[in-house]
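Notes to accompany the following structure.
Every protein chain but one is kept in place in this view of the complex.
The first chain written gets the first letter, and so on, giving A, B and C; residue counts start at 1 in each chain.
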Amino acid sequence: MAESPIMREVTLTLPMVADMEVAASKTATAMAAAMAMSSDKIDEVRMAVLEACINSFEHSGAEDRVVHITLSVLGNTEPEKLRIAIRDTGVGFRPEEVEEPRIEEKIKARRKRGWGLKIIKGLMDEVEIRSDESGTTIVMSKYRDKRGE
Amino acid sequence: MAESPIMREVTLTLPMVADMEVAASKTATAMAAAMAMSSDKIDEVRMAVLEACINSFEHSGAEDRVVHITLSVLGNTEPEKLRIAIRDTGVGFRPEEVEEPRIEEKIKARRKRGWGLKIIKGLMDEVEIRSDESGTTIVMSKYRDKRGE
Amino acid sequence: MTESLKVTLDRRDDLAIIYTEGYINNQGGEEIARVAFELIDSGEKRVLLNLKGTKIVNSIGISILIELIEKMLEIDGKLAFCCLTPTIEKTFQIMGLSQYAEIFADEPAAVAGMKG
Partner (left out) sequence: MTESLKVTLDRRDDLAIIYTEGYINNQGGEEIARVAFELIDSGEKRVLLNLKGTKIVNSIGISILIELIEKMLEIDGKLAFCCLTPTIEKTFQIMGLSQYAEIFADEPAAVAGMKG
């Protein structure tokens, strides 16, 4: 099935400063609300955006200290899905080498972190990560209406 | 005298949400500090950025609800000036028709506001406003080293 | 400039309730841990975290709460949560936290459930 066309798109470039993830998540919330998503789904999108931004802030080491966020509403006659791409020009990483966190181990481990990507995947309907030495882009989507739920 | 070349440039696109002006002003502060401006001047730049952002948030009515900020460090061998352009795609206004606020009147007036542009002009070394029906851009600069002071 | 997390403590006979207000990020998590570890040091074994006033958390903040869970297992105590937003509850489920810390819908249910 071909992807639906873009009905609306907003692009932000945000400085990596403390709490900027909260501002980013607010814009996502506003877009999701405008397409009449349920409040629970809006909140899930918000949390996923928060986590993805924090990853760029913390791990990318991007020299320009900014993160690019493109929010797109896709649909034919009506909004169907919200797609959010969060991009940095940092060092990148190999997603396939990130170990899946397990609570039984984390409880005892010294490093208790490592949950961001798992949470993003759990909260969003689709998640794709592209990363190499020129940076990282995480593209994540949420459908407005239930899909296999 | 021709303008010095751009040594470094950062462009942000920020959503018009509460307190975003503070985040914008922090990025300006970081750029100014990196070019070794005095702390008093940095603080003046910060306040001017705050005011210009608030104007776009409040008055532009821009449909995309974002403000574009370009921060440029200009100089030849060393950073000489910080130029900040704050742009919105809102309704615009006629700067020449804005009445200069006077404290003697404002004390008694019902509307006590109208100080933003005056403060910006007072704190920055150069200020230029371009505005028409397609939006407003305010370009303001601060020299690192004294200039006729 | 972000509002820092506010933490309030209600120490009762049989358990202590920690109320949070605001964003549980790194600093917020640290603040909760500070208060909870003080309680534990003073002999408290049952701690309820009432997150009614918290609408957003991040994974760094939650990671710090895992330290608390670890400590509670060590001393054979009980840590529980109540009044989570649906997204925070879902996040805890995704992480598997609910195996180690009970989640209650509201405070009365938590207080009753943590007895005995």
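In this section, a contact is a pair of C-beta atoms (placed from the backbone, for glycine too) under 8 Å apart; a residue touches a chain by one contact, two chains touch by 3 or more.
As the structure is a computational prediction, the values presented were derived from the model and not from experiment.
Touch with the chain omitted from the figure is made, among B:P5, B:G61 or B:G122, by B:G122.
Along chain B, the points of touch with the absent chain fall at residues 18-19, 21-22, 25, 40, 43-44, 46-47, 50-51, 54, 101-104, 106-108, 112-113, 115-116, 118-119, 122-123.
Everything that follows uses one rule, which is that only the chains that are shown with their structure count from here on.
Each step here moves to a touching chain, and the least such steps from chain A to chain C number 1. Seen from the C-alpha centroid of chain C, the farthest chain centroid is that of B.
One inter-chain figure worth recording: chain A and chain C are separated by 26 Å, centre to centre, where each centre is the mean of the chain's CA atoms. Separating the CA-averaged centres of chain B and chain C is a span of 44 Å. Per-chain Cα centroids separate chain A from chain B by 31 Å.
Of all residues in chain C, those touching 2 or more other chains are 1, listed in ascending order. Touching two or more other chains at once are residues 19 of chain A.
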